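Comments concern the structure below.
Only a single protein chain was left out; the remaining protein chains are all shown in position.
Right after this comes chain A.
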Amino acid sequence: MQKASLTKASKRLYTYKFLLPAGIIYFVLFLLPTIMSFFFSMTRWDLVEWNFIGFDNYKTFFSESSLNIGFRNTLIYAVVTCSLKVILGLLLGVALTSGLRIKGYLRSVVFFPTLLSTIAVGIAFSSMMHPSQGLINKSLALAGIVGPDWLGDTSIALLSVAFVDVWKGVGMATVIFIAGIMSIPEDYYEALQIDGGNAWDRFWHITNPLVAPAMNSVIILSFIGGLRSFDLVWAMTKGGPGFSTDLIASIIYKQYQGGFYGLSTAGNVILFIGVSLLAFPLLKLLSKREVDL
């Protein structure tokens, strides 16, 4: 009889009760700050007192002289790191699922940089990239090549940082690809073998389309990661020389350091909207590509 008294509505409520604890944590720690940031982005704020100034912060943010560089650099950085991680990750993934004898060892070698602290990697590479004392240019000098000033030359500084990001992040991409490739049933390959396909056909007609879900994860993760990237750039160049490697995130951070809390909050809201505008359509576009196994 007790059971019968549970109406449909209370049954539904009953399930929500289980979601409540997680929901409260999510609301307090994630949703509430997000909503508050929309408000504080329209104030002049010193962490204690605020006064409402409407959209002035947004105007100031968009008139920031280094903002153009920031937007351009952020896009370049995201596209370069994302595409390199996809290409290299896929190649490594294929190589490390093949019959190589030492693939277990190689897998850990490729994954190892992912475990390191980004700041430590940044500091280590910035000393290796020193134009005259650094390991990289000293090695190049042995071969008779005069290496460039990797982080001082404004035309390549951003790419140097992106290269380090790829070195550090490709391990994660590879692991995702390996998981994707391993989940492809062996039958497809056997069928191809019977039809007389070669290694290229194996890759192009089976691995490539069937690994699409994994590839989408890699693209989304690394693209969003690239858009909001900050720590590596800060550790290696602090946005310099001048403003040449400034990303949106580092511009926001510098405003925060200057004590412009309202302004930097406005910057974060803009970054949030910008990343969403790019990431959601990308996700939609990519999910169309996925093939059901």
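Following the convention adopted for this analysis, a contact is a pair of C-beta atoms (placed from the backbone, for glycine too) under 8 Å apart; a residue touches a chain by one contact, two chains touch by 3 or more; residues count from 1.
We take it that contacts and distances are computed from a predicted model.
UniProt records the chain missing from this view under the protein name "Extracellular solute-binding protein", selected from "Cysteine desulfurase", "Thiamine biosynthesis protein ThiS", "Fe-S oxidoreductase" or "Extracellular solute-binding protein". Considering A:Pro33, A:Gly104 or A:Pro185, the position touching the chain not shown turns out to be A:Gly104 (whole complex).
Contact with the omitted chain, checked across A:Lys85, A:Lys168 or A:Lys254, is made by A:Lys254.
Contact between chain A and the unshown chain involves residues 44, 46-48, 51, 56, 60, 64-66, 104, 130-132, 149, 151-152, 154, 238-244, 254-260, 262-263.
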